[in-house]
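Note that this complex is displayed minus one protein chain, with the remaining chains in position.
Naming follows writing order (A, B, C and D), and every chain is counted from residue 1.
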Amino acid sequence: MTPGAAVLPCAGDPAGALLVLAIVLPTAGFLLALSVGGGRAERVALLFLAGGFAVAIAIVAAIWRSGHALSYALGGWTPPLGIALRADGLSAVMAMTTALVVGAVALFGRQNFAAPAPGVEARVPLSFWTLLLAVTTALNLIWFAGDLFSLYVALELLTFTAVPLVCLDGRADTLEAALRYMLFALMGSVLYLLGTALLYSAYGTLDIALLSERVRPEPAVWTAAALMTAGLVAKTALFPLHLWLPPAHAGAPPAASALLSALVVKGSFFLLVRLWFDVLPGLPSRAPAELLAALGAAAVLMGSVLALRQARLKLLIAYSTVAQIGYLFLMFPLASGPAGGPVAAGALTGGMLQAVSHATAKAAMFMAAGVMAGALGHDRIAGLAGTARALPMSMFAFGLGGAALIGLPPSGGFLAKWLLLTASVQSGQWWWAAVMLTGGLFTCGYVFMVVGRAMGEKDASEPRIIAAPITGQAVALALAVISMLLGLAALAPLDLVLVGRPTLAVVACR
Amino acid sequence: MTFALAFDCGLAVLILAMAIWTIAARTTFPAVVGFVAYGLLLTLVWMRLAAPDVALTEAAIGGGLTGVLLLGATSRLRATEPPAVSERPSVPFRLAVAGLCTLLSAAIAAVVLLLPDPAPTLAPEAAAKLSLTGVGNAVTAVLLAYRALDTLLESAVLLLALVGVWSLAPDRFWGGAPRSLALRHRDGSLSLLGQVLPPIGIVLGVYIVWVGADAPGGKFQGATIIGAMWVLTMMAGLQTPPEISQAWVRVILVAGAAFFLAVGIAGFWLAGAFLAYPTGFAKSLIVAIEVALTLSVAATLGLLVAGPPARPVRT
Amino acid sequence: MTEFLLAVGAFVLATVALGLIRVLRGPADADRMMAPQLLGTGGIAALLLLGAATGMPGAIDVALTLTLLAAFASVAFVKGASEPAEPEPDEGGGG
Amino acid sequence: MSLLLDIFTVVAVSLGAVFFLAGAVGLLRFPDTLTRLHALTKADNVGLGLIVLGLLPQTERPLAAVKLIVAWLLVQLASGTVSQLIARTARRTEPPA
Partner (left out) sequence: MTGATLFGLCAAVLVGLGLYGAIVHHLILRRIVAFNLLGAGAFLLFGVVARRGTGAGMGGDPVPQALVITGIVVAFSATALAVALLLRLHAVRAAEDADR
C-alpha cells in the first residue's frame, strides 16, 4: 500500500446509507418501544425488526452485486477524526444471520412474552422486546463499526442487553449467573479499552483501516493485542474463561438462550477476527494464532466431555456452545497463512460458516429444548422418554440442529468443517483436523444421547406431556432446516465472506 | 516546573495510596470511602492533564454519583457481609494473580515510557474543522459532531442500563415507584440543604451545559449535577421517586436520544449525511441537542441511583 | 506567583493526606465519613490554587461542581452509615 | 498596586494553608470523633475562606470572583449540615467518650 493512496470513504454513498439504517432502525425502535410502553412494545419491535430484516437483505445484495465493501462516513467526517461504518463480506454475512435469528427469536418469543392484556404493561414483556431491539443495534454496530472505540461502546451495549436477558425470570440462581456473566464481561471490556488506549497512543487513530496500514510490531502494539485478545476471549467464553457461560445460557428463558448462544458470543468473537485479520495484519501472528487455536482445541474437547455428562438438557446445550466456540478458534492458525492464499481463504470461509451454522443450529436447539421443557415441566434428560412421540416437530428440530453441529451433509456445519479440515491438511497442520474429528464424535455422542432418550417409550408413571403451541415449534424447525441447508451454499459462489479483503483499506467512493 | 512536578508527585502518591487502601481495606465501607476520595483526587489529576471537561465529568460522576451508588449498596448489604477473613482465595492463587497484575502494570508502564515523541495527535485536525461546527470547545465538537455516533449510542446505553435495572423489579411492583431515598430520621438542617443546594446546583448545571459549546462543560457534566440535585431533594425527603409507568417519565427519559436521532436522520436530507448538520445551523443544533439530552440524562441518572420499582402502583 | 500558588496547593494536599490517614483508620464510621468532607474542602482549595496558578479555564466551575457533589456524597454517606439495613420490601422471586 | 495585591494574596493564602495544617493536626491529636469533627470543619472552612479571599485579587473577571465566593458559601452550608448529621450519627452509634 503506497502512503497516501488510501482512499477514504465519502459520505452520501447511497448503498452505505443502508449501514446507517441497520443501526438506526433498531435504535429508533428501542426508543419508541420504551416510550409507548404498555402492550405496544411487541408490535413496535416486530415492525422494526421486519424493517431491519429488509435492510440486511439489501446490504447483502449490494455487496454481492458490487463485489466490494460498503462504507459510510458518519456526519461527513472522515477518519481519523470521524467514524466510518464499513461492511465487508464478513459483516454482511453476520448481519444477515443476525436478522434471521433475531427475527426467529421474536416470532418464538411472541407466545411467552405477550402483554398480559391488551395495552397492559408488564415487566417481562417490556424488558424482552426493548432488549431484543437493543441487542440488534449492538450487534449491527459490531458488524459495521470501523472504529475501535465505537466497537467498545457496542460491546458495552451488548453486555447491557445480554445480562438482563439472562435473569428475566428473577430467580436467585439466574441472578447469580447474570451477575457473574456481567463481571466477566465488564472485565473483558476494560481490557479491550486499555488496548485501544495503547493503539491510539502509538498511532493517533482508532480507525481500523488506517490502523491496518500503520501498525508495526512494537511493544505498544503487542501489549494492546494481548490485552484486547484477553478481554475478548473472556467475553467469548473461550476455555478456560468459559465458566460463566453454561449457567447463564442454561438459566435464561429459551428465547433469550437462543439469542445469547447464537449471536451474543459471536459478537466478541467477530471482534477478535477483526482485530487479528484487519487491525493487526502487520503483526507476525503465528504464535498467538497457535495459542488461540490450542485453547479452542481444549474447549472442543472439554466442552464436549462436559456436555456428555450433563443431566439437564439446557445445560448440555450450553456446554455444547462452549465446545462449538472452540471450533471457531481453530480457524486462526489456518487462516493466518500468507495473505490471500487459497488455503487461508478456505479457512476463513469455513470459520465464518461455522459461526453462522452454529448460530442457526444452536438457536433451533435451544428453542426446541425450551418447548420440550415447557411441555414436560422439567428438562432432565433422564425423563425425556416419550417426547419424540408427543412433540415430533420439536424433536425433529433438535435432531436436525444436532446433525448440523455434528457436521452431517448437507448441513452448514458439514461444509464449514470440511473447509477447515481441508485447510488444516493442506497447510500440514493435521493435528487440528484430529481435534475436529474427535470433537465431532463427542458431538454425535451427546446429540444421540438426547435423541435416543426421547425416542424411548414413555413410562406410564410419568406425568402426561402437555401439548405445546405450534408457532414456537415451527420457528425452531425452520431455523434447523436452514442450518441443515446452509451447506448448499457450496453450490453458490462462496466468496461473499471474502469481499473486501485482504485489501480492506481500498474502499473507493463511487 | 519543579513545584508543578512536586504537586504532581504528591497527587500521584495520594492517589496510589487511596487505590491501595480501596483494594486492601478489610471491610467494604472504608473501601468505598477510599474510592470516593480517589475519585475526588482524580478530578485534580484531570485538571493537571489539561482536561477540564473530563475533570468536570469525573467530579460529578466518578466521585459523586458512583460513590453514592456504591455506598447505598454497602449499607444495604452490611448485615450480610461476612467477617473479613472468611473464605479468601488460597495464597498461591493470590500470588499468581498478583504476579499477572504486576506483569500487566509493568507492560503498560514500559509502553508509557516508550511512547513516541512527538505524540501522534488529532488536535490540529480537530482545530482545523472546528469552524465547521461553530462551537468553540473542541471536546464538544468531538462529542457532538466528529464522533456524534458514540454520544448518541452512549445515551442509548444509559437508557438500556435503566431498562436493565427496572427489569430486576419484582413483578407485582412493575410500574410503581422506586424505594424512597429519604433518611429515616427527618432532619431540619438536611431539609434546608435540600432546599438551598438544588436551585444553585440547577443553575450551575444549566450554566455548564450552556457554556459547554465554547468553554469547558457540556451536557453530561451539567446533567449529572442536575441529576444529583434531584437525588438530593429525594434524600432530604422533599420529593419521592416517580412511578416508572407514567407517560411523562418515559417521555422525558427518551426525549433527548430521540431528538438527537431525529436531527441525525434529518441530516440525510438537509446536510447530505447521517448526523451531519446543515451549514450555518451546526452550533444551534448542537446546543439544542445538548439541552434536550441534559434533561433526559439527568432523569436517567437520578432513576439509575433510585433503583428498580419497589412499591406497587397507586391507583 | 505561579510557583507560590502551586507550592501552597501541594502543601494543602499534604495536609489532606495527613488527615486522611487519621480519618480512614476509623475506628468509627463517623470518622471515616469525614474523609470526603476533608477532601472536599482540601481538594477545592487545591483546585482553586491550581486554577489560579495555571490560569486554566474552567477550574472554578470544576471546584463548584466538586462543592455540590462532595456535599451530596456526604449526605449519602450519612444515610448509608447511620441507617441499619432495611428489610427488603420484596419477598419472593418476582413470580 | 498589583504588587500590593500580590502581597495580599501571598499573606492570605499562606494563612489559609496554616489553617489547613491546624485542621490536620487537630484531626491527628484530638481524642474522639466529635472533637475531631470540630477541628476539621472549623479549620478547613476558615482555611478555604482565607484562600478564596487571597485568590480574589487574582481573578480577571467579576463573574469568577462571584463564583469563588459562592463556592465558599456552599462549602459552609454543606459542611455545616453534614457535620451536624455526622455528629448525630456518631452520638447514636457509639457511647459518649
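Assume contacts are C-beta pairs under 8 Å (C-beta built on N, C-alpha and C of every residue); 3 or more make two chains touch, one makes a residue touch a chain.
Quick caveat: nothing in here was measured; it's all calculated off a predicted structure.
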item: Contact partner of the left-out chain, one of A:A145, A:L165, A:A178 or A:L384; value: A:A178
item: Hidden partner interface residues of chain B, rising order; value: 4-5, 8-9, 12, 15-16, 19-20, 22-23, 28, 31-32, 35, 38-39, 42, 45-46, 48-51, 53-54, 57-58, 61-62, 65-66, 69-70, 72-74, 76-77, 80-82, 87-89, 93-94, 97-98, 100-102, 104-106, 108-109, 112-113, 115, 119-124, 126-128, 138-139, 141-143, 146-147, 150-151, 154, 157-158, 160-161, 164-165, 168, 218, 220, 301, 304-305, 307-308
item: Missing-partner contacts on chain A, residue numbers; value: 81, 149, 152-153, 156, 159-160, 163-164, 167, 170-172, 175-176, 178-179, 182-183, 186-187, 190, 193-194, 197-198, 200-201, 204
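We adopt the following convention: only the chains that are shown with their structure count from here on.
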item: Result of counting contacting C-beta pairs for C-D and B-D, higher pair; value: C-D
item: Whole-Å separation of chain centres (CA-atom averages), chain B against chain D; value: 27
item: Where chain C and chain D are represented by their mean Cα positions, the distance between them in whole Å; value: 13
item: Euclidean distance of C-alpha centroids - chain A vs chain C, Å; value: 45
item: Two or more partner chains touched - positions in chain C; value: 16, 29, 33, 40, 61, 64, 68, 70-71, 75, 78, 81-82, 94-95
item: Junction residues of chain A, two or more chains touched; value: 123, 170
item: Partner chain B, residues of chain D touching it in the complex; value: 70, 74, 77-78, 80-81, 84-85, 88
item: Parts of chain C lying in touch with chain D, wherever the complex brings them together; value: 1, 4-5, 8, 11-12, 15-16, 18-19, 22-23, 28-31, 33-34, 37-38, 40-42, 44-45, 48-49, 52, 60-61, 63-64, 67-68, 70-71, 74-75, 78, 81-82
item: Touching residues on chain B, where the partner in the complex is chain A; value: 104, 107-108, 110-111, 114-116, 119-122, 125-126, 129, 145-150, 152-154, 156-157, 159-161, 163-164, 166-171, 174-175, 245, 250-251, 253-254, 257-258, 261, 264-265, 267-268, 271-277
